[in-house]
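Here the complex is missing one protein chain, while the rest keep their positions.
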Amino acid sequence: MPDAEITFTLNRRKLKARKDESVLGAALRAGVHIPHFCYHKNLSVVGQCRACLVEIVDLGNGNGLPKLQPSCAMKAGEGMVVESANARVKEAQETVFEFLLKNHPLDCPVCDQGGECPLQDQTMAFGKAISRTHELRRLYPEKEISPYIKPQMNRCVHCTRCVRFSGEIDGGGEFGWAGRGDRTEVGIFQDLPLTSIVSGNVIDICPVGALTDNKYRFTARVWEMKDVEGPCTHCSVGCSQRVWNRENEIMRVTAGENVEVNDTWICDVARWGWSGAGSKERIDGPMIREGGELRSAGWDEALSLVASRLDGIRSESGGTALAGLGGARSTNEAAYQFGALFRSVLGTNNIDCRVHPRDTAQTEAQREGLGAAGGFGSLTGLAEARAILLVGSDPFEEHPILALQVRKAHRAGASIVSLHPRRIDLRILGRMHHLNPLPCEEARALTALARTLLDAGAAPRGDGAGDYQKALAGADTDALCRESGINAGGLAAAAGALRPEEGGVAVVVGPGIGDEAAAAEAVNIALMLGAEILFASGAPNLQGALDMGLHPGFLPGGGDAASDAARQAVAGVWGREAPASSCLGTDAILEAAAGGEIRGLYLFGCDPLAEHPNGDLARRALDRAEFVVVHASHRSAGREFADVVLPAPTLYEEEGTVTNMERRVQRLRRSVKPDGPEVREASRVIAELARLMERPLKAQGAAAIQAEVRLLAEDYAPAFGRMPEGGARLGRVPVGACRAVEHALVSAPVDGLQLILAPTIWLSGALIASAHHLSGKPGAALRLSPTDAGRLGVAEGMEVGVELGGETIHLPARVDESLPVGVAQAPEALPGALLNRGGAVIRVSPAEKETVGA
Amino acid sequence: MSIERFPHSAKEESFEFAPEVRAEFDRIVEKYPVKRSALIPALQLAQKQNGYISSAVMQHVAGIFDISAMDVWGVVSFYSMLKTHPIGEYHFQLCSNLSCNLLGSGALLRRIEERLGIRAGETRADGKFSLERVECLGACGGGPCVQINVDYFECATPEMIDGIISALEKGEYVPPVGADEVAPPPAAAAEAAAAGDGTANVAGKAEG
Partner (left out) sequence: MNLRLDALVTEKIVSARFGDAGAADIGGYEASGGYRAIRKIFGQTGPKDVIEIVKASGLRGRGGAGFPCGLKWSFVPDMDGPKYLAVNADEGEPGTFKDRELMLRDPHQLIEGILIACYAVGIEKAYIFIRGEFDAPARSVNKALAEAYEAGYIGENILGSGFSCDIYTHMGAGAYICGEETGLLESLEGKRGHPRLKPPFPAIVGLYGRPTVVNNVETLSNLSHIIERGADWYAGIGIDEKNTGTRMYCVSGHVEKPGLYELPLGLTLEEIVDGHCGGMRGGKALKAVIPGGASAPVLTTKEIREDKIRMDFDALARAGSMGGSGGVIVMDETTCMVQAAQRLALFYEEESCGQCSVCREGTGWVAGIFSRLENGRGVPDDLGTLESIDVNMRGNTICVLSDACAMMFGAFVKKFRSEFEAHIEGGRCPLGSPYPA
């Protein structure tokens, strides 16, 4: 908005400032350095450090200000004349540095911040060199605050950035300051553990070496490392991160900046999850099963075996006897090649990146209601929304930086409505509405909400609008509330908060939504509200993989596999026919494999055994399939069924692009070379297989693949052209159509606890599971309400037996007020997959104490 | 320079408002359009009930206000009257600021320390007395001033303190003149003024 810009003069230079921008903010953007400590562009302004004092020579009205002003708190005004480097200002700045150094230890040689410390740098530039201090320096008692953050509070300059981050951005308020005067001390409440999942950001924003990365400490100096900026690939938000390496070894990860995605924040999984890339669980070379055992093999041998067996099955039973699963944890380029291998080389549409059925349910709802896979909302839109409806989404657990965007909207005044069995915690007070349906009853609750919104004036849209409206009008809100277990008063309040007449709503559908009816109803509501809708998927590159065609019914670019025209278009690019037959999705593939119709299975960066809720089906499928290829970076349970194991790089080691939940395509740059000489780029391995089958893929290498994708998925063209910094978001106009949903039968009252399975970023995938830096984070536990805990005689931390279908596993109990009575929660993807069935009824009892022989 | 430790409780302890205290708190909350304003009153009530503000008190209060325990600790540690350690049944606060100092608060401090057998900042082992040096109590005209619990003892002399402590040791408490009446009757005021206790030297009145 150029009209909102003003012009002012800084040090005789004309600068532009945005409306309401501070002198400091505008100066820093223009590359004029004014010293500062407490100011941080993404935190509130407090003007406490006084390092940024400037002289206001003219306010723009002919008058100056007698006192120096903190430029962080001084709004730039039209015609203002400011001096930040004259003698008077320099003197004041030097003063501030002298005061700050009064109690700051002179331990730069052993301080981790050395080389990237504004106090060190700015003191050199501005401060007085000699110390006039004869007093002892302040010493704070040493204390631990977390396994991740090492406090050295004697170095603290009390800028309170950590305190503000914790209160404003994270919301937990776990950092604070105590005492007053020169005894003021920054820290956390010692009797409680630091629970924030974004805690590590305080390390980045601490301007000195007071809060340091415990994992990185003493391992390297900043000038010895190179850093590579790009998207994080641990979840589908795709925050910008900087991966710092030295001699092909990752030393640390810090936050990058992307104002449209993550501002300057990343979560702790991003910051320390990289440690999984170098873990012992890495698959470091190809392996072949021989005599029931996996043995090491060379690439040639392994690839030939894969090529000959897959091609053999194809010629014996046709492409329909083959299936490929996975690809949502790889680059777009590798995903594209994976699809091309199955469709054009092996002649089958049995390919699916949606290993978890919720992803299938959600994409089907998207396809029906929005005309394509994926939503059409943006993270910026979310942060700027007036009201947000979260459906089956628990952002702090699943997509921590998404949680920060929701909180940002809330800070700006947005109301938040959450529909989730649990009272999710966004660390906000007020303007938050909770609708807590019973497990698997989200659809009915959403229909009740839709009906309430209809009454409030929201209008269905799209083709089936009339039918939908009729169906809704027939819905009995009271009965729906009763059956789904939500509170009718709460429902009215929530609908009121969404205020359909005002617009500006954003809807987020999270991985907690597992049935298509619920996903479809969420789409209906978004359409009725004219809201942006985002699907926050569990798998990091699910959207990209879908766009690349890893879906049985969608070709790359979204063309329908059943459409001749679409197939011809693809065939034209591939130079080979695209198959028309057999479009099996994950569940059908697993069933077919378990039934013997599918003989060959290729698992690319996925493990249905760990990821699919029906672990039993997955086990039968893998067991029965004649030939199973596991192509992955890390060992996981499925490996025991593999006939060939192919090592894959992690995304720290790959080049290419990924697409986040808002369809932002970002470039991934290799930070380090793969761990071990035997690990090869995934897309090349796939291409090599095609070559061995003597039907080579046309595109070789990232550039050629991207050129092909551009032909098929036109909207990817800008992203693959000159990609802007921060990536290119591919917008989409929904082909919206509301349609009535069918509800499942009303479930009978249960005897026992109903289980909800919570996707958690902590436990998402083998790489993170093996990230030893994250071992200090809380592990898997069974959470249950205080009432149930009391009734069952279970106390916090006690080991409980969880019985399901005759089998029992043991987990520590957590008493959690956010759970309703009768509902328990366990993390998804628990080892053994026994518990992987959401909505199941479990029995919990205090575990028998094993008596240890005296 | 001593820096107060962040709260750390080794032992399990718990705290909850007694019903009548909770009721009083509920009345106080009504005074403010924003609940948080009642935080310091809540801490004052908790301190009254519990004797001091323990880690458990802070966590309980944090729960009531839906704020972090650290936030509460930040507030508690800012204010000198909120105590994070047990204090004595009789808490002596001796003003050490300039006016009282000029009138002998230093000597008084040593006398009190001697009599109580504790140093400033300490609590006697039997929990009966604690002593603290404080900044200006706002009674400079009657310096040196000692505050014992809520009462101000002005123009304090070592002898006067001796008497007070002896009485307290015996379980007798003699509040200062006028502590219970809102304003002393004129005669008492004049008398006090004549005695030079400085409480009522209001111009005109004191001059006769």
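Labels for the chains are A and B, by order of writing; each one numbers its residues from 1.
Throughout what follows, contacts are C-beta pairs under 8 Å (C-beta built on N, C-alpha and C of every residue); 3 or more make two chains touch, one makes a residue touch a chain.
Here the structure is a predicted model, which is why all the values come from computation and not from measurement.
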Inset, instruction - Check the options B:Val21, B:Ile40 or B:Met160 and report the residue that touches the missing chain. - result: B:Ile40
Inset, instruction - Would you indicate which residue among A:Glu78, A:Asp182 or A:Asp463 is in contact with the undisplayed chain? - result: A:Asp182
Legend entry - Option from B:Ala46, B:Ile87, B:Leu116 or B:Cys140 whose C-beta touches the chain left out: B:Cys140
Legend entry - Absent-chain contact - pick from A:His134, A:Arg295 or A:Arg722: A:His134
Inset, instruction - Since one chain isn't shown, list which residues of chain B touch it in the complete complex. - result: 1, 31, 33-34, 36-41, 43-44, 65, 74-75, 78-82, 93, 96-99, 101-107, 109, 133, 135-143, 147, 150-152, 179, 182-183, 185-186, 189-190, 193, 196, 198-207
Legend entry - Missing-chain contacts mapped onto chain A: 37, 45-51, 53, 67-68, 70, 73, 92, 95-96, 98-100, 102-103, 132-135, 138, 157-158, 160, 177, 179-184
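FYI, only the chains that are shown with their structure count from here on.
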Inset, instruction - Could you tell me the distance, in whole angstrom, between the mean C-alpha positions of chain A and chain B? - result: 52
Inset, instruction - Could you pull out which chain A residues touch chain B in their complex? - result: 138-141, 143, 167, 172-180, 182-183, 185, 187-192, 429
Legend entry - chain B to chain A touching residues, read off their complex: 1-9, 55, 58-59, 66-71, 73-74, 77-78
